[in-house]
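Notes to accompany the following structure.
The complex appears here without one of its protein chains, the remainder shown in place.
Going in written order, the chains are labelled A, B and C, and every chain counts its residues from 1.
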Amino acid sequence: MTDMTVTNARSGGLSKIALRWILYILLGIFALYYLMPLFVMLTTSLKSLDEIRTGSLVALPRDVTFDAWRTAWSGACTGIQCEGLQPYFWNSVLIAVPAVMISTLLGAMNGYVVAQWRFKGANIIFSLMLFGCFIPFQVVLLPMATTLGKLGLAGTIPGLIFVHVVYGLGFTTLFFRNYYVTIPQELVKAAKVDGAGFFRIFWSIFLPLSLPIIVVTVIWQFTQIWNDFLFGVSFSQAGTQPITVALNNIVNSTTGVKEYNVDMAAAIIAALPTLLVYVVAGKYFIRGLTAGSVKG
Amino acid sequence: MAPILDIKNLKKNYGSTEILKDINVSIEPGDFLVLVGPSGCGKSTLLNCIAGLEPITGGSISIAGQDMTEVSPKDRNIAMVFQSYALYPTMSVAKNITFGMKVRGVDQATQDKKLQEVAAQLQIEQLLNRRPGQLSGGQRQRVAMGRALVRDPALFLFDEPLSNLDAKLRVEMRTEIKKLHQNLNASMVYVTHDQIEAMTLATKIVVMKGGVIQQIGSPAEIYNRPANLFVADFMGSPAMNLIPAKTRANGGATEIVIDRPAAEPLVLKDTQNANLPADVILGLRPEDIAEAGYRSGDNVQTADCMVEMVEPAGADTYVVSHLGGKQVTARLHAETTATPGAALPMAFDLSKVSYFAPETGARLN
Amino acid sequence: MSEWLERHVPKVVLAPSFVAILFFVYGFIAWTAWVSLTRSRLMPKYDIEGFIQYERLFAAPRWDTAMNNLFIFGTLFIVISMILGLLLAILLDQKIRTEGVIRTIYLYPMALSMIVTGTAWKWILNPGLGIEAMVRGWGYEDFKFDWLVNSDLAIYTVVIAGVWQSSGFVMALFLAGLRSVDGEIIKAAQVDGIPTWRIYSAIIIPSMAPIFLSAFIVLSHLAIKSFDLVIALTGGGPGYATDLPATYMYAMAFSRGDIGQAASSAMIMMAVVFAIVVPYLYSELRAAKND
């Protein structure tokens, strides 16, 4: 796969250079398409509100100001408190981190069972879990609210973690199952003969093998949970609202004065953790996918 | 001596499909049992059942005199080498070998000692810190063996351990396994689909097909006196010639009549076997057909045969002719003058002949 | 006891997740099915009234529009995301020096919440503010790009933004697939003098069939669940021209206090999901059996 360019080199210097140029131009055009909204958001966040009101929305700022960023982080009103996104940021961390960890671990265990310890009906259980990925979340809001109330988790962070874990299980199980299915079953057999049990085999042999797929799952789950609004708004109460609810409160005012620059800055701030995860772990993401998760 | 492995009336079903039907095998300590058969014959399943990796539907398995039918693999006192070697990819070679001991709580000093012993035995001392991914196929094979050896079990199980190696290495490793068996005087069960491996390694062979044991015996028994057409055809390369023929009694002897194209039928006289049915399938190994004059004995018959093809193979030359509607291969000496299209007098050594019933395939003599 | 435990430990491990899914997915689907047969308004009620909600649903022109849109949007979104994803993956697979940067650029939209990105897209696609105004500003006065404000074309702008958000992920899937194709086959093909594009079209792409399947499932899951996208970009407008079943359901359940109606639309949506996912599961299971 890596030697594709060798052929190009053989087919002559000039046309090779031309081809490379076309390639880079194409990649550049697509990069523009992907960057366009980010450009709009960034430039808007650096403008003053007056400039937005009078000028074109899609243009470079005349005077760059970081006021909007400051406001979004620590001054924008998300209710009667005007402390910006800051307090909500930690709620999101408190929700996302345990939820990602638990759902990933459970997904790994489930995938390990379904792929390597097949028993009668395991495939049916797996299909039922997979179908669970597709349920529209709007459907589950009301019965879930009742259930959380009965469990005594209504409005709490553990309640939100619980919801995210439950509805993340389908995908995490799918990821790990598809990864573990490519690992020969003989590995488990060998370990069994060596005397290792179910958990020992998981911890000593499968978990150390799973770094790539863990990265994939964590990226996926973190993105989903961090960006979740629907569950966040429905199952939180004052003090446990995640950052997306705060972002929404800043952005989505119906009859108030709109501060687009703050909105955009807030949106970028709210997305920073996920962006960071993508930038840092993007390479492993591709590698993890390569390593097997896509071999449905 | 008590059998080291004793399998009685073993049955194994997947749902309503019968994978193994009424298997009865037992081996003595020091035996090298080879399970051989075409793919899908149930030989690997049988091995997995012995290891306890697959639950069985009926019957019993005992190892070293202990009933192990319901015992989990780790307590069966066995070690196993897998086709894909199943080395733990994230562990070093040393860790791979000592993992079992670590799980069982063997102390570090013993672990180290055994590791060194095994590594020396298999000449893999210099590989101990590598990962399986950095090893060649042959090296992985040795590590997998090391992992089994270090257990010092009552019974070794091998699941087609050589099938992923190239031809040369396979022969080398085969010898090595044989040597190991002799040195350790260990009991082994070995699964393969390669009948040469079976012949060279085994002290006892089980030929299987469709979940049923076709024959159990020493390599010589299996080779010389196959129990049925399947075993006859499966074991040996080139395969045994299986020629449809008619018989008629002639005094104390039996005359065997074989049709051939554009010539008189070939008539051979067997002086050792009588009371054969009218239709038989005559089985003769290629090496039991020689050029006239190169084979003599009580029951050797000579006849001219039309040569169709000559295949020199170095040490031997194979000659193919047409008898009874079948191609018949004879293994001649290398310097034969046989030429295609010409007749050649050939000697049929009927002292080694096998007769099979055409309908059932069962051995008649 | 410990023998029993040892044998059943895999089932014991799987059991909590399974029970959770059984209750929180299938139990809730059953609940929705029940509610869809009632006259629930603001809050769920449990007196069965028959299929009245389904009759109302099929009588509503807005639901027709929503289903049509799902078909148009779903098809285009999936097809374009796949083609674009594959194209980008192939382009990126040509030993690009800046691959890390470009890949991140293509992938980042997944990380952003649509709540605000929708506003940015709204501006970009708005004829008076965005692309049309910009191109006209360059002197091409006749340039027209007003899909956003055209009832018949607005759904295509949803496709544009949807593709923007998801095609990077598809690109990642395909890139991974390209990288996992056996290099020897390609070398062999190169030695045979087969041109690069033929190597892709005849050898590499057909070998990635499982990835197409995975991408299809992920994309159809996104298409059916698309909600934020529409709300943020068009709010379902102009009129309700860009309504999707998910937005219809949400509007019924939460802004209009018509939970029975929302439940019936949810059941129809689920039937659509079922029709897509079941064949996939079937093929998955068959593949597993063949192992």
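The rule is simple: contacts are C-beta pairs under 8 Å (C-beta built on N, C-alpha and C of every residue); 3 or more make two chains touch, one makes a residue touch a chain.
Operating definition for what follows: contacts and distances are computed from a predicted model.
Taking the options "Multisubunit sodium/proton antiporter MrpB subunit", "Fibronectin type III domain-containing protein", "Probable sugar-binding periplasmic protein" or "NADH-quinone oxidoreductase subunit L" in turn, only "Probable sugar-binding periplasmic protein" matches the UniProt protein name of the chain that is not displayed.
Taking the full assembly into account, the omitted chain touches A, C. Contact with the chain not shown here comes from a single listed residue; of A:L27, A:L148, A:V216 or A:V277, that residue is A:L148.
Remark: the omitted chain is touched by one listed residue; of C:P16, C:G128, C:P195 or C:P279 this is C:G128.
Touch with the chain omitted from the figure is made, among C:I78, C:I186 or C:A251, by C:A251.
Residue-level contact of subunit C with the missing chain is found at 41-44, 56, 59-62, 122, 126-129, 146, 148-151, 154, 231, 233-241, 250-258, 261. Not every partner is drawn; the one left out touches subunit A at residues 50, 53-54, 76-82, 141-142, 144-146, 148-150, 154-155, 230, 233-239, 241, 245, 248-259.
FYI, only the chains that are shown with their structure count from here on.
Counting C-beta pairs in contact, the pair that comes out ahead of the other among A-C and A-B is A-C. For subunit C, the set of residues that touch two or more other chains comprises 6. Among all residues of subunit A, those that touch two or more other chains are 197.
Residues 1-8, 23-24, 26-27, 30-31, 33-38, 40-41, 44, 56-58, 106, 109-110, 113-114, 117, 119, 122-123, 125, 127-144, 147, 166-167, 169-170, 173, 178, 181, 197-199, 223, 227, 229-230, 244, 247-248, 251-252, 260, 263-264, 266-267, 270-271, 274-275, 277-279, 282-283, 285-291, 294-296 of subunit A are the ones touching subunit C in the complex. The touching residues of subunit C, counted against subunit A in their complex, run 6, 9-11, 13-14, 16-18, 20-22, 24-29, 31-32, 44, 84, 88, 91-96, 100, 102-113, 115-117, 119-121, 123-124, 129-130, 133-134, 164, 168, 172-173, 175-181, 183, 186-187, 190, 195-196, 210-211, 213-214, 221, 224-225, 227-228, 246, 249-250, 253, 259, 262-263, 266, 269-270, 273-274, 277, 281, 284-285, 287-288, 291.
By the touch criterion given at the top, residues 48, 51-53, 72-74, 78-80, 82-91, 99-100, 103-104, 147, 159 of subunit B touch subunit A in their complex.
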